[in-house]
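The complex is shown incomplete by one protein chain, all other protein chains being positioned as in the whole.
To keep things simple, chains are lettered A, B and C as they appear, and every chain counts its residues starting from 1.
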Amino acid sequence: MATTRFEAKDPELDVLYQQLSEGGLQPLWELKGLLTPEPAVRGVPHRWPGKELRELGARAGDLVPVDRGGDRRVLACCNPGLGGAPYAVSTLWAAVQFLNGHEVAPAHRHTPAALRFIIEGSGVFTLVDGDPLHMGTGDLILTPSWTFHEHHNPTDQPMIWMDVLDLPVVAALDAVFFEEGPSEAADTSVADRSASERWYGAGPGLAPVGGPPLPPHRSPLLAYRWADTDRALTAQLQATGTAHARIRYTDPVRGGDVMPTMRCEIERVRTGARTGTARQTGGRVATVLHGNGRLRVGDQTYDVEPGDIVAIPSWTPWSIEADREIDLFSTSDAPVLEALGLYRELLGADA
Amino acid sequence: MATTRFEAKDPELDVLYQQLSEGGLQPLWELKGLLTPEPAVRGVPHRWPGKELRELGARAGDLVPVDRGGDRRVLACCNPGLGGAPYAVSTLWAAVQFLNGHEVAPAHRHTPAALRFIIEGSGVFTLVDGDPLHMGTGDLILTPSWTFHEHHNPTDQPMIWMDVLDLPVVAALDAVFFEEGPSEAADTSVADRSASERWYGAGPGLAPVGGPPLPPHRSPLLAYRWADTDRALTAQLQATGTAHARIRYTDPVRGGDVMPTMRCEIERVRTGARTGTARQTGGRVATVLHGNGRLRVGDQTYDVEPGDIVAIPSWTPWSIEADREIDLFSTSDAPVLEALGLYRELLGADA
Amino acid sequence: MATTRFEAKDPELDVLYQQLSEGGLQPLWELKGLLTPEPAVRGVPHRWPGKELRELGARAGDLVPVDRGGDRRVLACCNPGLGGAPYAVSTLWAAVQFLNGHEVAPAHRHTPAALRFIIEGSGVFTLVDGDPLHMGTGDLILTPSWTFHEHHNPTDQPMIWMDVLDLPVVAALDAVFFEEGPSEAADTSVADRSASERWYGAGPGLAPVGGPPLPPHRSPLLAYRWADTDRALTAQLQATGTAHARIRYTDPVRGGDVMPTMRCEIERVRTGARTGTARQTGGRVATVLHGNGRLRVGDQTYDVEPGDIVAIPSWTPWSIEADREIDLFSTSDAPVLEALGLYRELLGADA
Partner (left out) sequence: MATTRFEAKDPELDVLYQQLSEGGLQPLWELKGLLTPEPAVRGVPHRWPGKELRELGARAGDLVPVDRGGDRRVLACCNPGLGGAPYAVSTLWAAVQFLNGHEVAPAHRHTPAALRFIIEGSGVFTLVDGDPLHMGTGDLILTPSWTFHEHHNPTDQPMIWMDVLDLPVVAALDAVFFEEGPSEAADTSVADRSASERWYGAGPGLAPVGGPPLPPHRSPLLAYRWADTDRALTAQLQATGTAHARIRYTDPVRGGDVMPTMRCEIERVRTGARTGTARQTGGRVATVLHGNGRLRVGDQTYDVEPGDIVAIPSWTPWSIEADREIDLFSTSDAPVLEALGLYRELLGADA
């Protein structure tokens, strides 16, 4: 009988296994851990302190020229649970980028999409397909998939900011393309508002007629300014009368996430308040813009302050508690999971 | 032969015609004008002068109580080509509404959707499903299909504004429903911003997470403020460097027109400039917010000034020429024609 | 006081009314019936007996040449409640078309969309943009908006079928365009299946890759064959185990209604069964393909048999009762009402 034969030491089975191996086949019944009751999450909760990121960024600014490999002076957050891969969570790259005064990070483009979020500082401007976007505290700047982008610091002061990329997802799909960009003379007299903002950033629900063709798959607005975001958080708290507001950055013309692979959100938690616990499929990288308090992620509790970057792996419960009013920016891969029918969320006590 | 028989006086044919008539049938070959090479447009170009609308509105305010039929003191623009129907063009109702100080137009709702555009003045607030929206110069206020709405004037001064409704379309579809609303005590201390604006009006591309369910078929934002609109027009002129900017009012969360039956747009034409000629299927009602110049509609030329309402019938060429920078607000039924695959547009010399 | 002044005979008011009239304005408070609690439906329930339609169609075939006005020998169903307009309900044209053996109804196109449903007979083929579709009993044939179409009867026998058009809707939107078509030599050796069917009609969920560009706004499949429809009704009855099946004709590639203005459905009611009562906004035209029984429409009850055409006006309750298994084909304007957010439906006892 097959069962007996299987459980016993079986020379015929050894032969079969040998044949399978030679034939480039593996028996499912010998594979473990493929289908787990809950996600076998790669990556662990982790926090990179902002203070350290700023110090090491500055130190790299002293020691390493910007034109080294990749033309970017970037320190990538490596989740200790990912076996050395330079990813903050399994699906997102997060890093700090440091640019000295009068430095230029030259143009290139790649299919992985990037965003920049500025914790503190200003002065650098980024050209995205030639449109110069100045970068200031609290701003979100998009450099979508396959757009040329370059960074210029015409000031005397260095600047540091956070980068988030969907690189792990694009790499997992074997779809990374990269191209050096054309050299452009940098115009140091950059206007206050990019063309993208003039077309799409004047007000809510006011869309231009007859403008440039809308890019497929992503927002035509490339800069989301802190003044607007702050106003939206304040207004939502007024509307609800609660202690927790949450805003999603979206395509202002067609709705939907700013880019097809990354969702950007910011939430404000008032002093003394705590959010409910939530868990979602998909990874998230959060950073503190303002305030102090605690971020609970799985069984970890981090005392957080501005500039801290925190990895929230897939399906890991998390919550925010504010000692001083917190503004928390986060990026997740939720649009990917939603598009593929894989998004799950648990809110509240059972999360 | 049939042809001969037909052309001749034919008693058998007379019998057939009689039978058809008795059977509730009409022969296609006796029907004229059903299928015309170009639209047999009902309605003609027309202009209602703003000065006259203001004077007659005020006179009605003196003589007619607001609680007469319809609970609204409204003067409907009647296109002289529509045989007495109270419509500005065949598919749109346009009117001025006049509310004296301390008057209230009580709550009701109806499936025809309405919008208010304010040429000049402020002080009245409109409750839309209980959300109070103050009305000021240059603002666009929505009262979508089947939302309860009422108007309150807590000031000592009268106010006048323009109403546009899709009533002819809804009536043509035999889909008019109407209901009196609940009496509410009016709160005369209305906040600067409606709940709708607090949730959805803070900035471009900033959508709340966890807000009230989005209404199907229409924008959740009910007030589009002039300050935002003005900024958008200015920014677009900067972006293009041309003399003509055009903005569409849209759903700030999902994109698309503010309501499924009416498209709202505003355009700015700089002093001395003239737009190209355009013609579109579907009717349009335009009103001048600022400036002076000429509106050409078909073979008519109107010298226009603020408050003038102009009917632009379907497939009629039109253009704007500004002597002093013009801001022109217009409403069309373009979303209907687009949804049904019937939208056509000609731009430029051949229009 | 205004109220008193108003109710009394008031010379000042007379002056105002005169001024309004001269100014092309009407006071809302003098307008009645604009906003009614429920739709003030134009059109009434009506039935055109199939027997009569066939007889009068044949008689017209004897007496009237096909090349008379409109190049079509068509008898339009005139709802007695529509004041002489040649429409079956306020939003739909319904008619029978009769073509003698060896006659041709030449090519033209128009923005109103048409469909053909064949109660009995075959032999005629229709060219839609040059694609020849043979017409047989129980088939649904589409001639979408602005497609050239012509009818050829290469046989010795006359044929009659039902036409339904969205003409009232397109006319109400001032969007009727019409054009004579190119003369084509008719190929009398028409293939069994049109190109449209070869590309899109082979099976459910099987879409061609690399075919011709899909037409916007409507199905690329132009013929829905009775054999398929019959199989679908039978299978659905098996799946449910009930006595009532209902199928909607849809775009086989993208889903959704076959055309943006008309919904086509067929339902089968088993012998002895009766459907629930339903009422919907929007008009409907129904015709009996097979079976006998009763159609209740508002307060009318029609004993129906194959070929009968019945007008079901907006918001009028209706139901089907079968003495012998009924197949009922119907066309409604539901896609229009849905697109505009005006569709309402009541099912069951309260309808």
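What we mean here is this: a contact is a pair of C-beta atoms (placed from the backbone, for glycine too) under 8 Å apart; a residue touches a chain by one contact, two chains touch by 3 or more.
These figures come from a predicted structure and were not determined experimentally.
S.K.: Which visible chains touch the chain that is not shown?
M.R.: Its contacts among the visible chains are A, C.
S.K.: Of the residues C:D228, C:E305, C:E325 or C:E338, which one touches the chain left out of the display?
M.R.: C:D228
S.K.: Looking at the whole complex, which of A:S90, A:T126, A:T143 or A:T250 touches the chain that is not displayed?
M.R.: That would be A:S90, which touches the missing chain.
S.K.: Could I get the residues of chain A that touch the absent chain, sorted low to high?
M.R.: 2-3, 5-6, 10, 12-13, 16, 19-20, 23-32, 34-43, 46, 48, 52-53, 56, 59-60, 62-65, 68-70, 72-80, 86, 90-91, 95, 108, 110-112, 145, 167-179, 216-218, 259-261, 281-283, 313-315, 333, 336-337, 339-342, 344
S.K.: List every residue of chain C that touches the chain not included in the displayed model.
M.R.: 193, 195, 197-211, 219, 221, 224-225, 228-229, 231-236, 238-239, 245-255, 258, 265, 267
The criterion applied here is as follows: only the chains that are shown with their structure count from here on.
S.K.: Which word fits how the chains touch one another: line, ring, star, complete or other?
M.R.: Graph shape, chains as nodes and touching pairs as edges: a line.
S.K.: By mean C-alpha coordinates, which chain is most distant from chain C?
M.R.: A
S.K.: What chain pair shows the greatest number of contacts?
M.R.: B-C
S.K.: If I average the Cα coordinates per chain and compare with the overall Cα mean, which chain comes out closest?
M.R.: B
S.K.: Can you check how far apart chain A and chain B are, centre to centre, with Cα atoms defining each centre and the answer in Å?
M.R.: 44
S.K.: Taking each chain's centre as the mean position of its Cα atoms, how many Å separate chain B from chain C?
M.R.: 30
S.K.: Roughly how far is chain A from chain C, going centre to centre by Cα mean, in whole Å?
M.R.: Each chain's C-alpha centroid was found; their separation is 53 Å.
S.K.: Counting only residues that touch at least two other chains, what does the list for chain B look like?
M.R.: Residues: none.
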